[in-house]
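First up is the structure itself, then whatever we jot down about it.
One chain of protein is taken out of this complex; the other chains stay put.
We call the chains A and B, going by the order they appear; numbering starts again at 1 in every chain.
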Amino acid sequence: MAASSSLLTYSLQGHVSTPNTIKFREGFMYGNLYSSTNSKYLTNPKFLHNRNSSKLENFDKSSVRNEILCRALEIENSISPVLVSKKFELDDVIEAQQFDRETLNYIFDVALDMEKIEKGSSKSQMLKGYLMATLFYEPSTRTRLSFESAMKRLGGEVLTTENAREFSSAAKGETLEDTIRTVEGYSDIIVMRHFESGAARKAAATASIPIINAGDGPGQHPTQALLDVYTIQREIGKLDGIKVGLVGDLANGRTVRSLAYLLAKYQDVKIYFVSPDVVKMKERFGERIDLYEQARGKYIVDTNVLKVMQKKAVVMHPLPRLDEITVDVDTDPRAAYFRQAKNGLYIRMALVKLLLLGW
Amino acid sequence: MAASSSLLTYSLQGHVSTPNTIKFREGFMYGNLYSSTNSKYLTNPKFLHNRNSSKLENFDKSSVRNEILCRALEIENSISPVLVSKKFELDDVIEAQQFDRETLNYIFDVALDMEKIEKGSSKSQMLKGYLMATLFYEPSTRTRLSFESAMKRLGGEVLTTENAREFSSAAKGETLEDTIRTVEGYSDIIVMRHFESGAARKAAATASIPIINAGDGPGQHPTQALLDVYTIQREIGKLDGIKVGLVGDLANGRTVRSLAYLLAKYQDVKIYFVSPDVVKMKERFGERIDLYEQARGKYIVDTNVLKVMQKKAVVMHPLPRLDEITVDVDTDPRAAYFRQAKNGLYIRMALVKLLLLGW
Partner (left out) sequence: MAASSSLLTYSLQGHVSTPNTIKFREGFMYGNLYSSTNSKYLTNPKFLHNRNSSKLENFDKSSVRNEILCRALEIENSISPVLVSKKFELDDVIEAQQFDRETLNYIFDVALDMEKIEKGSSKSQMLKGYLMATLFYEPSTRTRLSFESAMKRLGGEVLTTENAREFSSAAKGETLEDTIRTVEGYSDIIVMRHFESGAARKAAATASIPIINAGDGPGQHPTQALLDVYTIQREIGKLDGIKVGLVGDLANGRTVRSLAYLLAKYQDVKIYFVSPDVVKMKERFGERIDLYEQARGKYIVDTNVLKVMQKKAVVMHPLPRLDEITVDVDTDPRAAYFRQAKNGLYIRMALVKLLLLGW
């Protein structure tokens, strides 16, 4: 369980106030397996602690054998919300674990207000005169446009660069700290995308203006995690007592990691990490790209999967998607991924408002 | 006549309501030929149906022999304006043939109003709160700046990317439809430049907000065609009964094709397609690049050409120019190409206004 369990350990280690209430269970998902051309799916999925458990007797074992590439890890927490003294005093947005539950609720309330702002209203000009600098050391047009839209929807202005790597290029050779000291002279808030884990924290330590981490290499992407959790609340109506399946290449996904941090703040959340075994293999035998490619496309959400999915379920995706979700799923009301992208706008509007005008 | 005639057939096929009123005539331009170092030109040019016609007796045949690389195709139409029920209901700007005459007139009236908007006036803020996304899959700084200027001149804001190809790059692999669904969540109107013909139509089929085609590969560039026709009206004062010579590499020019679509909407327009024969040859023998290079620079507008040109003639060019027009022509009042570029701003202001605030 190298991939998933190391992920999980990393995710929750040291960031949970009452760790003794978390239950870890490693095992397999089982159920009545159906196969179609593009995907496999289970009806009434259940978590199986021990593969040789007698419960398996009730199921078609051959189906389970077909699932050999899949393992699941269940966690369940019952964490009470912890009030921290620093609440509503966030100066920067650096990583998911900096938010406590109360702060999250407050951000979500502000995000909901943002959905209602109308063109031409005074609220749509609340950031007039403020300047955001988007400092992207690697291109990420989607994320950049979302932040810039957030700023401009509130009447603020933006200085853009997708060329920030030029600052630290061989020819110019400037340290990140020097770049930040220069750019903070031109702007009121910096949204930074960097290729190195920890870069955002380093920038925040230097800057006298707010820094928002828009992804720092394999590290964190906290606003993505915030919009994921906000989307669950908007779609399901609650965050306590939910069951979340995280599917895919969990070992390499900073999106999943940041999300796991946030979900651990809520009560009785069950998270199922479902990933191909080959992702583990890939870790142990890095050269086995062939196995990874073989596993790709094994987990596809299509209309057959929708048929056996609960009516109140929600299908989310950080986008861009490749073949993980077929396009005929898009029209299903449970397909939330484009609403999720839009929620990213509202979350980012809320964050820039809170960081610039106060909590 | 492969090049020109196939172009023309393509241009008008199926888009003309009264095709029987069009006359096609293939032949040669003739006149008194003058040669200078850089160019050849004819005084009193006339269209000659049959090269062996007796009319040629009146002219210096050696001159005509010198013109062997040039052929011309004349068309004349007398189309009545057709009122279509869809008028003033355009949701997108995708291709030249979507506009009927009445819609064109309306757009031109709005463009004329745009010329008069003054800084600091309330009209200069009519698009306050609106967001345009310029989604360029290939760089075209000139076109992008024109659209962004149009939006900002009306108080609107812009999200820019010349890096849109990143969305669909190998690593990200997103479909155009998914990209559009994401970007429409951040903006109110999308101006798209793409490298594939038909991309704009595909985007418009997906989007719930207006799409403007800023060029899709070898396909269309409708706003360029609109500004060309608007420029003729502004310079000449009318569009019916005009004579237009389209000179150059007609086979490869989407600008010329889109323009031909629009000119076909007006009455008694005579269009002369003038192109080097080698452009045809290039089509049949793609490898004869040497011939094409040989033909390049054969049609140069210089001050000698101006001398024999009508006083009320207009010299237009989509820009950028290479050596087709010499710089000493720029000061001549008939040189309209920089005014033409400026007209592009007014046309685009009119279009974004109409698409966002209504027709």
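Operating definition for what follows: a residue touches a chain if its C-beta (ideal position, glycine included) is under 8 Å from a C-beta of that chain, and two chains touch if they have at least 3 such contacts.
No experiment lies behind these values; they were computed from the predicted model shown.
Checked against the full complex, the one of A:121, A:182 or A:197 touching the unshown chain is A:182. Listed residues A:94, A:107 or A:164: the one in touch with the omitted chain is A:164. Of A:94, A:133, A:209 or A:242, it is A:133 that touches the chain left out of the display.
By the touch criterion stated above, the residues of subunit B touching the omitted chain are 119-120, 124, 139-142, 144-146, 148-149, 152-153, 160, 162, 319-322, 327, 338, 341-342, 345. Interface residues of subunit A facing the missing partner chain: 128-131, 133, 157, 159-161, 163-164, 166-167, 172-175, 177-179, 181-183, 185-187.
By our rule, only the chains that are shown with their structure count from here on.
One simple way to say how far apart two chains are is to compare their mean CA positions; for subunit A and subunit B this gives 46 Å.
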